[in-house]
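Presented below is the structure to which this report refers.
Complex shown without one protein chain; remaining protein chains in place.
Take a look at chain A:
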Amino acid sequence: MKKLLQKSSKLLVLLALYQTASPAYAAKYSLNLTSKSISQPDDPTSTNANISGKVVTAAGEPLPGVTVIVKNTQNGTTTATDGTFQLSVAKPTEVLVFSFIGYTAKEVPLNNQKNIQVTLHDDVKALSEVVVVGYGTQERRNLVGSVTKVDAAETKDIPTGGFNAQLQGKVAGVQVSSNTGVPGEAVALRVRGATSINSSNEPLYVIDGVFLNSSSLQSIGTGGKATSPLADINPADILSVEVLKDASATAIYGSRGANGVIIVTTKRGDFNQKPKITFNASQGWSKAVKLWDLTTGPEHATLVNEYYTNIGKPKPFRPATEVINGVAGLGLPEEQQTYDRLGKVFGTARLQNYDLALQGGTANTKYYIAGGYNTQESILKPITFERASFKVNLDQVINDKWQVGVSNTFGRTFRNQARAGDGPAGGLLQAALHTPTYLAPTNEQGVPVGRAGFDNVDLLLENYDVHSVSLRYLGNLYLEGELLPNVRFRSSWGVDYNNYDESEYWNTYLISGSPAGAATAATGQQTALLNEQTLTFRKEIAPGHTLGVLLGNTLQSNVLSRTSATGTGFANNSFKLISAAAVSTSSQSWTKNTLTSFFSRVDYNYHNRYLLELTFRADGSSRFGNQNKWGYFPAIGAAWRAKQEKFLKDVNAISDLKLKVNYGITGNQNLPDFANQGLWAGGSPYQGQPGTAPQQLGNENLKWERTSQINAGLELGLLHDRLGLEVNVYHKYTKDGLLPTALPATTGFSTYWDNVAEVSNKGFELGINTENIKTAGFSWQTNFNISRNINRIEKLPTPLKYGSRDLIIQQEGHPLYSFWVYKQLYVDPQTGNAVYEDVDKNGSITTADRQIYGSIWPKYFGGITNNFSYRGFDANIFLAFSYGNKIYNHNRFFGEGGGARDAARIIFASNLNRWQQPGDITDVPKADGVNVNNYRDGGSRWLEDGSYLRLRAVNLGYTLPLNYARRFKMEAVRVYVVGSNLFTATKYTGLDPESAASSDQNQQGIDLGTPPQPRSIQVGVNLTL
């Protein structure tokens, strides 16, 4: 009986290890165990010494359930309730390995002892965790800057195209808006707000030391949307993602660091690791949570009739026999049919993912070789995303000092694309959503016809032919070693190569193909080359004084070229290549920029108590004139680990306390190449002959956009780090903001590039990690973060307007991306007319009465992740939230036209709430026309609260007991199910509060013709051999 208990308790411990520890941790220990050792723990044939002992905590309390294994054997046991254990070993010189969840594993050589006492210490993993920083790594506890690490294993199953979309809600201060339900399309990711009006606010992405291009190469229009180049990378190959937020962390990236830096580290093998094969397969299905609520044919006709009555004209929906001014009636409202089009374009989409990886290493070589295949259909037909990727990471030791290695990522991303949003030609949602329901999809002869100026849905679905293929190679080759004692040298050569091939073909059934077919083909090529050398010195120069010095340089060049051709006039619909077109045109573009940098970082550590860090980078850019070629970016940071002080050392409740403050300057040079030069360009032909013309005015004073940032933070660990808390407050101020500054037209130019804008961002970030429950069988951890960012344009000479109907305005004194609307106060219950706020009090509503009314910025945003594990089961429940952001429901603007657009546009069911008779209380006025008072373009009626709380992902898994897994010759078998976007709480009346019609950073927050993020379920299995 006792034996049985021992056996079963051992099994439980092993399982617990599996579920809760990190995969690498579990794998490492599981490799040392076989079912044989479990079923026959004390095989007498191998026994010639009996060892007994006791395991206690640092406080001297006995620790039950600790796994005790003889190193490099399959022999082991667990401690009893009093912490004692007994074990038979082959030789009295064996080494025993003690491990237990939440404690640091310990190896104890027996050295012929028969009875040993072992003390296990709390695993302060969170603190000793190594974090990747710019050009190096740092222990978390010694960080001066603000860096957040995300474990990719936690997010990789969320079905999105790129890993960036998976970061939503995971990192304090990082705001992610998915924009669209189309997988692999650009998402908006912002680290601590936005600093620039016109230069890109995208953070810098660095993958295995390669600076990644993150702007789309797409040139064929899909209604304002753009593909995401980050979707070329398979999230399954990613080990961890580090987000560098403050100046101390980002200044080492100088001119490219102003919007934060996201460092991605991919998986590598380990030296002396047995080959390990992991295989992951999943299948999933996704579907829109809801679709738009539309009027029926009779309802539509009723509203249209009402409009005509309001303006004193005859009702168009009257008996066909009633002819007025030669126009016959369209039939009474109740005679109208209702045709469903949305049901044709939205469906259940399928998701598939397969990943296979081999990793391991010998004494001198380590490797990671992986392949992945991912395909995601969009819920909006016929859009699909398909990625095949291949990865090889190798490291080879040359001798005791030098090592070389390569990282290679190959990816091929195929997309079936479609215009979802703005159109009209080819617009899927224009055809399916914006076409009035009473109009038949066929004419009297039964031939499919497009209505309301849009394409016919069936023809569109049958004939859509827009594709792209992105071929991506990311590679890095490095040499690293010890040049002198304590001085390490590293040289690395990297490339980001992207070939983006796209084509569209419109046959004669489609508007874009009228009258004789049209085709476009384009190839874009981006080649970014990178060379870096670094020298690092690190030494404890005197007891307690550690000094680190980093010196380095970088050379970068980036060439973007594109060739495209268009053809029109095809003999018939069988001919699809431009070579068959009657008329073809072509174009070519080429642009290049280079960057040369020198950088240095000095850090000083006094007894792990006081930390000081100085960073400096000088960047020379080809984008600026001789006077301003070089920009200088310094930063200084200090941290005080108060816990290391005598007065806190013995305070057990506080396991860590650190205060930090830093200040620095980073830059932004995301402007067009050659923007500083006065140029004349070709491409102004006349009569087929070449022509030249002034293209842009030069500005030799053009210089870097500079962002200074101050950050103060506190890190606190309580109760043996079961409660961890980090708070940061920051203030970023961007000066010399690069902007195409408006020039009066009398100059013959519209803009020139100048440093004019100033933008500030200030905010706080709070992150809390707790280990709520930690027992051998059950654990529950919670990770919560919340952030607030206040964005403000401090200086801008003239307001800038963006988006359809100038819905977005950038104006001094207000946040970027503010909404500019006529504020509707109420609908007059007597007249049914909308009453707007008369801002200038002149008695009439004119453009001068448009006002700023909210912005896209949330007041608070963040996420909550809960991890549970119980025996073989694990669960990860993740919620993301955003509160206080506005969104313009532009679909509803069109859909609530009040009947004035009649056959030209759908009417949403919400329009039925219109005012009808005196006394009616509603916010939907009576119909009076298009862009007249009641249905005025840019009315605030369609500006809505975009706050949401979203159950972003639920991941449930079950890991098979080891002995079952072994039966299938597996080391681990986990089956899982992932549910995404299962639930969203929002007041927004559209489909998805994260929707944006355009990928343009200045047109965020306008929802038009965008498929929502779907609800999806995936089931999968994870095998380790």
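Note that a contact is a pair of C-beta atoms (placed from the backbone, for glycine too) under 8 Å apart; a residue touches a chain by one contact, two chains touch by 3 or more; residues count from 1.
Methods note: contacts and distances are computed from a predicted model.
**Student:** Just to verify: the chain that's not displayed, which of "ABC-type polar-amino-acid transporter", "Cytochrome c-type biogenesis protein", "RagB/SusD family nutrient uptake outer membrane protein" or "YciI family protein" does UniProt list as its protein name?
**Tutor:** "RagB/SusD family nutrient uptake outer membrane protein"
**Student:** Among the options A:92, A:682, A:813 or A:829, which residue touches the chain absent from this view?
**Tutor:** Reading the full complex, the residue touching the unseen chain is A:682.
**Student:** Can you say which of A:403, A:596 or A:833 touches the chain missing from this structure?
**Tutor:** Counting the whole complex, the residue in contact with the absent chain is A:596.
**Student:** Looking at the whole complex, which of A:273, A:296, A:403 or A:531 touches the chain that is not displayed?
**Tutor:** If we include the chain that is not displayed, A:531 is the one touching it.
**Student:** Identify the residue among A:568, A:734 or A:869 that touches the chain left out of the display.
**Tutor:** Checking each option in A:568, A:734 or A:869, the one touching the absent chain turns out to be A:568.
**Student:** Tell me where the left-out chain touches chain A, residue by residue.
**Tutor:** So the residues of chain A touching the unseen chain are 399, 401-402, 424-425, 443, 449-450, 453-454, 483, 489, 491, 511-516, 518, 531, 533, 553, 555, 557, 568-569, 583-585, 589-596, 620-622, 629, 673-674, 677-695, 697-699, 741-750, 752, 754, 797-799, 846-847, 904, 930-931, 937.
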